[in-house]
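A protein chain is absent from this complex, but the other protein chains hold their places.
Our next item is chain A:
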Amino acid sequence: MEALKAQLAHLSIAHDLVDVTAEFRELARGMKPESVIKAPSFDLFEGTHSLEIDNVKLDSSLLVLTHNEEGFDCTATHGDTEEEKAEFVTAVVDRLCRSIVLWLNEFQTLPTTLLSCRYVEQMMCRFTEDPCSDFSTYMLETGHDLFDQVLSSCVIGTCYFVKLVQKLFRAGVVFEEEDLNCNTMGLNMLSNVQLETVVAHLDLSQQLVKKSYPNSRQLALLVDLLTQLVELHKFLPTADEISAPLDLQPLHTLTSCAEQLQTFEINSNEIYRGAFSAGIQKRLSNQFPPRDIVSPRGSEYKGFIEMARDLLLVISVEKARTITEIAQFSRFFNRTKQRHVLARAFFPLYLMRDDQTVLNQYTFNDFSLLHLTEFSFCSTSLSKALDQEPDESILRQKFEDFLQEISSILFEWYQTTSQNHCRYRQGYNRQLLLWDSLQAQIETYELELEGQGVRDELDKENSFMPLTTWVFYMKLRAMSDFVLKGFELDIYKPWEFFSMFWYNYYLSQHLENNLNRVSKSLDAKMNSISSLNKKLKKLKAGEKKEKLREAYRSLMGSEMPVLTKAKDFVEYSSLDCIVMKNLSLVEVCQFAILKSCGLIDSKGPISAAFSSPEWVHRLRFKTFASIGVPELPSYTLFQQSLQEFLIAEPMFGSKLTRSINFMLEELEKVKEFLTSIMQDIKTEGDAAAATQLVLNESLDYYHGLYRSAEALMINARTLRTKVGGGAPRKELVEKYTVEVSRPQGGSPYFPVLILKTKST
């Protein structure tokens, strides 16, 4: 208690405290011993964030500061000569800039990076007490321009950038603590200060540095870099400028500054001893355990280059000419490499805007409609029927309702694609029920329409149902992505590989069938339009012929280009689908060979006392158990399928050879298809894959799959050598162990099960 009293006295916060001892004792009298006092909403998660007085791990008031930290003076200049003063200010600003990267790129907290700067703490404390928009109350007052003007404006620029990040963060796209820590310790980050004021102040500093300190090139570059960061405020989706094309110059200049700053060596901490300290965690209201401040390592400016590159990438989505290009952009931009947190936060806000438009070009409903049109809906009976319907008709109203529902799921879909790699998979998990429910409703709607004669025939027995077909396509993609992302995140143990790859094979088969149906429907529609030309040639000149000619021209101008593009995209998607299907099948075969040799089992080390292989299997597939179509195969069917892939005596050797040859043939096909996809992507002009805006990202993705196919081929041949020699199972089990290998440059979705010789 004495120690606590001493601490409180030291903190000099007596004027903020109210004596509640009497009330506390009174309330405590009513408490039951041994009980935990908490609000019903206060759960364990909240509890793990609780702090504890006098616990060194949890009480930041116990932090011990060095003499330099205790004595650091923000009101004085530092450095004896002008040169030393410039060196000091440059070192502090350099560390501030590096701290921005540590905060954002390295996922550190504000108190351990930017807020650890004494100048930031002092100026923002003063601003928080008296938030004056013209800087008059919180500038440094040392009597020296380098500090009062240049260092002050750099601190302001830094904090103004924090304000930008705070605003992006509040939009709720990325997650507190996992993607970004925006804990400003209650400090007001220039909430009422205008962008122009900050930029003008930084400009003044830049002029001063160039005029009075011409040798301080590094400082000039740092001021320039901070100015560009501040200018990024114009990118915020709530700003008026969002409807106008964004001025990308700040990002290019930021890159250029960072490239030049990379050439300077990192300054020694000795120059500014005490200027960066954990002291703020001790002095201000701190809801977190004490943490060491984070020191730069030297490569921070590369982080700015990455940030600018990723922001430029997401902004390039505005160049998309079709919805398919936007969809493909979102599929690839954050897939092989997790993009910078600001780019990820910015993407969905930039794409789907507060003014209820997509890229300021489409309403949400138009956006949804174009997804359908560019895939399966163009030139269908329903699209033609809707053209004839008045706006108020029930048919149209119901269709519009569906478009709204589609919009809300697409909203989630596009947000998911910019999440961190763990949330990406969880996002699909949440969406599956939405897609499934929509499919059931939309199928009923289309069946009703068929009853009214609005029907597209696929063949004599089957109708096409363009809306259901698209929803099913989206759902299958989400399901497959959910399964495969599990491999990327190391969710599955090797014993689960068979069931997960077999299930993905099953999903891919459904997707391939669905795409074939779309392809067939598109062919029929294109043939139907082309056949008008033949009819025209047969008709004699006259009104009827002219009408037909007009109809033909109109369809060739409006629908044929959409159908052609859709057909190209569906063909590309089919190849993409077959690649995933075949790779999954090869993984299944690989597992079956290892199991046939007794080297792996499809049942994990499950304790019979507590659980069962079937429960564990069903828990793994719980996400899919409620999906209507495609129905989840039963546990028994999974087991039966595995049995069908296993190789047994007699003639084990020749069966093994046949299985390995089959794998090699399938992998050759995969490589062939991937080569074809990559050639298409590299084609100048319109690629069928619609990946012009994410050319490198999509190529990286397909190169990864190609590399995985090669690795699986090598492994298949190695397996033939290692297990095909007729060695008894017992010997193989004694000699080898199965390990997961992730080939360098390979796709994370297709790890390879390799045989490692056991160490003796």
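Keep this in mind: contacts are C-beta pairs under 8 Å (C-beta built on N, C-alpha and C of every residue); 3 or more make two chains touch, one makes a residue touch a chain; residues count from 1.
Just so we're on the same page, contacts and distances are computed from a predicted model.
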{"item": "Name under which UniProt lists the unshown chain, selected from \"LAME_0F03048g1_1\", \"AAA+ ATPase domain-containing protein\", \"Exosome complex component RRP41\" or \"Ribosomal RNA-processing protein 42\"", "value": "\"LAME_0F03048g1_1\""}
{"item": "Touching the absent chain when the full complex is considered, from A:65, A:606, A:695 or A:727", "value": "A:606"}
{"item": "Option touching the unshown chain, where A:426, A:463 or A:639 are the choices", "value": "A:426"}
{"item": "Hidden partner chain, touching residue among A:69, A:179, A:325 or A:568", "value": "A:179"}
{"item": "Touch residues of chain A, complete complex, unshown partner", "value": "34-36, 38, 44, 47-48, 50-52, 55, 57-58, 107, 175, 177-179, 289, 291, 420-423, 425-426, 433, 489-493, 496, 604-607, 609-611, 615-616, 618-620, 622-623, 625-626"}
